[in-house]
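Encoded as structure tokens, here's the structure I'll be asking about.
All protein chains of the complex are present and in place, except for one that has been dropped.
Up next is subunit A:
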Amino acid sequence: MAMPAQQITPHALPDDDAAATGRARRRARSAREGHRSAYWMVAPATLLLLLFLVVPVLLAFGLSFTNARLISPNPPRFVGLDNFVRAFTSDPTFVRSLVNTFVFAAVVVPLQSGLALLMAILVNQKLRFVTWFRVVYFIPVVTSIVVISILWDFMYQRDGLVNSILDTLTFGAVQGTNWLGNTSTALPAIIVLSIWQAVGFHMIIWLSGLQTIPEELYEAARMDGANAWQQFKDVTWPGLRSTMVFILVTITIQALGLFVQIDVMTQGGPRDSTTTLVYHAVQQGYRRQETGYGAAISLIFFVIVLVIALVQRWLTREKD
């Protein structure tokens, strides 16, 4: 530690003893100053995180046991587990939101991570213009999800672009429908556009995982006569384990938080077929101003996210 200092000022301290004590003193002073500077430098970020992350988390816990309203002359009153009991026993829309959210996640997580991996393998080929394909696949990611929801809302209409393309591709075999106006097609339609928007992000993550696998491993496998599938199974896949954990966790959390598409395109309809946990929390906690109940739904959402993240981490760690 002291070596570089001595190299920089070899002439300053001729006496070894004095040098040692001087250095020790200087280091002690520097540590104390370091202390003070450190506190000043972390203070703004820490204070802001405390105010706008820690306090709201604690409030989410606290408010869910009260009847707090956004604008109300009365202070919040403690109501015990009432909000949770209400959610599970007397709010069918909540139960529907829970089911829809799980269905959405259960379809999106495997589809999106699989498609992203396939795309990553494609754009990892040593071909010309491959970078430009990466860029193109990534364009929806940098486009606002609000813009995309409005655009696909237009395309999903009965006489819209999606039906016109389906008609052309299948030579009229597929009869188009009003995708978002139908209880059985609304959620699948939202699934498609959600994957379309986000898959490029996870392609890039897979790709950076793929590129950490040394080329020598593939060469060795090829010399042993491994075919493309064997190379994938025995070289690529084991090398992607930590990337996979990250991708599964992020897609799951992102999928469980589904909100914007619903708010812009269907408002939970038709007949609650697309309502989700976060959408329901906003409806209750903000639009109907029942902060306590909204906080309870948010908390349920948070617990689910937490459990899934922990389970995924544990499952994938087990195999190492």
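By definition in this document, a contact is a pair of C-beta atoms (placed from the backbone, for glycine too) under 8 Å apart; a residue touches a chain by one contact, two chains touch by 3 or more; residues count from 1.
FYI, contacts and distances are computed from a predicted model.
Q: What protein name does the UniProt record of the undisplayed chain give, "Zinc finger protein", "Spore gernimation protein KB", "YibE/F family protein" or "Sugar ABC transporter permease"?
A: Record says "Sugar ABC transporter permease".
Q: Out of A:53, A:81, A:99 or A:315, point to the residue that touches the absent chain in the complete complex.
A: In the full complex, the listed residue that touches the missing chain is A:53.
Q: Pick out which of A:65, A:104 or A:201 touches the chain that's been left out of the picture.
A: A:201
Q: Out of A:79, A:107 or A:309, which is the one that touches the chain we can't see?
A: Final answer for the missing-chain contact: A:309.
Q: With the missing chain put back, one of A:81, A:106 or A:151 would touch it. Which one?
A: Counting the whole complex, the residue in contact with the absent chain is A:151.
Q: By the contact definition given up top, give the residues of subunit A that touch the hidden chain.
A: Touching the missing chain: residues 1, 4-5, 8-9, 26, 30-31, 33-35, 37-42, 44-49, 51-57, 59-60, 63, 68, 70-71, 119, 122-123, 125, 127, 130, 133-148, 150-152, 154-155, 159-161, 164-165, 167, 196, 200-201, 204-205, 207-209, 217, 220-221, 223-226, 230, 234-235, 238, 242-243, 245-246, 249, 253, 256-257, 259-260, 263-264, 278, 281-282, 285-286, 291, 294-295, 297-299, 301-302, 305-306, 309.
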